[in-house]
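Right, subunit A next:
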Amino acid sequence: MGSKGLRMGGVDVTEKILFNVVQVLVVMLVSPLVKGVLNRLKEAVQSKRGPSIFQPYRDIWKLFHKDEVISDSATWIFRLTPYVVFITPAFVALLIPVLTGYPLFFAFMGDMLGGGFILALGGFFATLAAVDAANPYGAMGASRTRMVGFLAEPVFMIVFFTVSFVAGSTIPYIVHKHWVNPPDNFFEPSHVLLMLAFLMLIIAETGRLPVDNPSGHFELAMIDESKGLEYSGRGAALMKWGASMKFLVLVCIYLNVVVTPWGLAQGESLGELLLAIPLVFLKVFVFVVVLVVIESSLAKLRLFRITEFLGGAFITSVAAMITRLLEG
Partner candidate 1 sequence: MELLVVLLVPALSAILCVLPIGGGLAALSTVVGCLAVFLISIHVALTTITRGHVIAFPGWISCDSFGALILLLVAFVGLTTSIFSLGYIRRVVPQEREGKKRRYYARFNLFLLSMLAVPAFSHLALVWIAVELTTLLSVFLVSFEDTSEALEAAWKYVVLTCMGAALALVGILILYWGMKIAGRGDFTWSGLIVASPDIPGPFLQTAFLFILVGFGTKVGLVPVHTWLPDAHSQAPSPVCALLSGIETTTVLYTIIRLLPALQGLSHGPGSWLMAAGLASAGTAAFLLLQVKDYKRLFAFSTVEHMGIIMFAAGIGGTSAYYGANLQMVAHSVTKAFCFLAAGSTLLVVGHREIASVKGLIRVSRPAALALLTGSLAIAGAPPFAVFLGEFSILKAGIQSGQEIPTVALAAFIVIGFCGVMYHVNRMVFGSPDEEEARVRLPGSVLVALGISAIPVFLLGGYVPGILEEMLRLAAASLGR
Partner candidate 2 sequence: MTDLQANTELLTKLNGLAAGLFLLTAFGMIAMRQVLACLKLFVWQSILLAASATILGFQHSSVHLFVVAVITVGTKSILIPWLLVRLVSQEAYARREISQVLNIPTSLLLGMALVILAYFASSPLLGGSQDPFVRMNLPVGTAGVLLGAYAVVVRREAVPQVIGLLAMENGSFLAGICIAPDLPIIAELAAAFDVLIIALVMGLLTRRIRERTGMTVVGKLASLKED
């Protein structure tokens, strides 16, 4: 197919672009399913029946068909934010290994730091919008989100530095190979500590327990949920979808870059790519189970204790860096 097209590195360019697009589509389409599975599992652990795993799809569909109500005092930021929050994870999905183990067309457009900044852009706009709507709970939640965000920044940085130092590059596709060749490398102390630190980071960034309760309805205690409070109709749908995409993107970075690249397509045919989808989904499912266990066994931290939590993550990541730097 397309044998007359440009060839780059032995693989058809059009194929690479196609794979990239497929990757983004997969992230977009599968992320609500992941959210649905997570919610269902959490409820099941509590001996409840829980909503269907396809419920988030239905919610998004329903919201798209509702009217939007926007406050008078809201500016263009408020209107723009849902789109930003939706698009930024999609952009990052272009850069990271989701389905393939080899770099795709857009892979060198930005590295991990770039991906981090793009995700932060989405968060930045969400915080601004929360303040923009003049909802008092929005402002409170926004300031708390910022606090968690700035405490999580050093951890991000150190984790990325260590990972890049180990692999000699900052492109995610090149980095992930290092941890599995040879297989002993998986047990390297810096690797294990990094996995731990990044896990704590994901919990903080996506607003899961013990940092924040995603199913809480009490606005005074909300941190991450508060950004979607004021939205309705299409805006709400895009915010929800964007949040679940961000979750899936972070999980993919975690699983495919830091933990293990197993299950990713190594070959270049479309069939292999499509085969990788259920394999990657399986990995994500295992992660979701682990997350459900963590969430169900810990209580929400009081606000000032979040500093200690993220301080612990920071120390773990610095310990990973030091054990790597000083022993290797």
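Behind the choice of candidates: all candidates are chains of the complex that A comes from, given by their letters.
Convention: a residue touches a chain if its C-beta (ideal position, glycine included) is under 8 Å from a C-beta of that chain, and two chains touch if they have at least 3 such contacts; residues count from 1.
Keep in mind the model is a prediction, meaning the values are calculated, not measured.
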**Study point:** For subunit A, as assembled in this complex, the candidate in touch from 1 or 2
**Key:** 2
Review point. For subunit A, which residues count as touching candidate 2 in their complex?
Key: 182, 184-185, 187-190, 192-193, 196, 307-308, 311-312, 314-316, 318-320, 322-323, 326-327
